[in-house]
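My questions all concern the structure below.
Our next item is chain A:
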Amino acid sequence: MARSSKAIPWLLFAGGGTVTAFILPVMILITGLFALFGVFSGALSYETMQAFVGNWLIKIILFGILFLTLWHAAHRLRVVAHDFGIRADTGVAIVVYGLAAVGTVATVIALLSV
Partner candidate 1 sequence: MSTRTITIEVLRYRPEQDQEPFFQSYTVPCDEDWVVLDALNYIKDELDRTLSYRWSCHMFVCGSCGIVVDGEPKLGCKAFVKDYGDKIRVEPLGNFPIERDLVVVIDDFIEKLESVNPYLIPKEEKSIDDGEYLQTPAQLKAFKQYSMCINCLLCYSACPQYGLDPSFVGPAALALAHRYNMDSRDVGRKAREDVVASHEGIWECSFVGACSQVCPKDVDPAGAIQQTKITSAIDYVTSFLPGGNR
Partner candidate 2 sequence: MDVINTDIAIVGAGGAGLRAAIEIAEADPKLNVVLISKVYPMRSHTCAAEGGAAGVIKANDSLDYHFNDTVGGGDWLTDQDAVELFVNEIPRELTRMEHWGCPWSREDAGTVAVRPFGGMKVMRTWFAADKTGFHMLHTLFQTTLKYPSIKRLDEHYATDLIVDGGRVQGAVCLEMSTGKLKLVKAKAVIIASGGAGRIFPFTTNGAIKTGDGMAMAYRAGAALKDMEFVQYHPTGLPGSGILLTEGCRGEGGYLLNKDGYRYLQDYDLGPATPEPVLKSMELGPRDRLSQAFWHEQKKGRTAASKWGDVVYLDMRHLGEKLINERLPLVRDLACSYVGTDPVTDLVPVRPVVHYMMGGIHTDIDAATTIDGLYAAGECACVSINGANRLGSNSLGELLVFGARAGRHAVEHIRTTKPAADKLVEKQASDAEQRIKLLFERKGKERVSVLRNELTHSLEDGCGIYRSGDLIQATCDKVSEVRDRYKDVMLEDKSSVFNTDLFQVLELGAMIECAQTVAVSALERKESRGAHQRLDHVERDDVNYLKHTMAFYNPNGDPRIDYLDVVITKSQPAARVYGAAAGGQHI
């Protein structure tokens, strides 16, 4: 039997799982609270956000978070598909990792556009 290349997406999955576990709740809290009650509306104003994301360090951090989150979700989706009885694993892998790759590129473009 050959060693499986699943090691690589799994590392991203595990890293992403950890990062999302720590950071996502508070991020959703911020966007959600803004949406619901307008809290943090100052922080989310166009100017502040421009300045914030304009910072290179922040860009890198945001990229890290989004990149890992995407790959975490993609890998887990592959497993979920399997769990739901979809047995075309290779096909599923191509789709989910493909989407994650597209998302990754999109993230880079978006970040660079700010």
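Miscellaneous remarks
Here is the rule we use: a residue touches a chain if its C-beta (ideal position, glycine included) is under 8 Å from a C-beta of that chain, and two chains touch if they have at least 3 such contacts; residues count from 1.
Criterion applied: all candidates are chains of the complex that A comes from, given by their letters.
Because the structure is predicted, anything quoted here is derived from the model rather than measured.
This complex pairs chain A in touch with one listed candidate out of 1 or 2: 1.
Taken in their complex, chain A has these residues touching candidate 1: 1-8, 10-11, 14, 79, 82-83.
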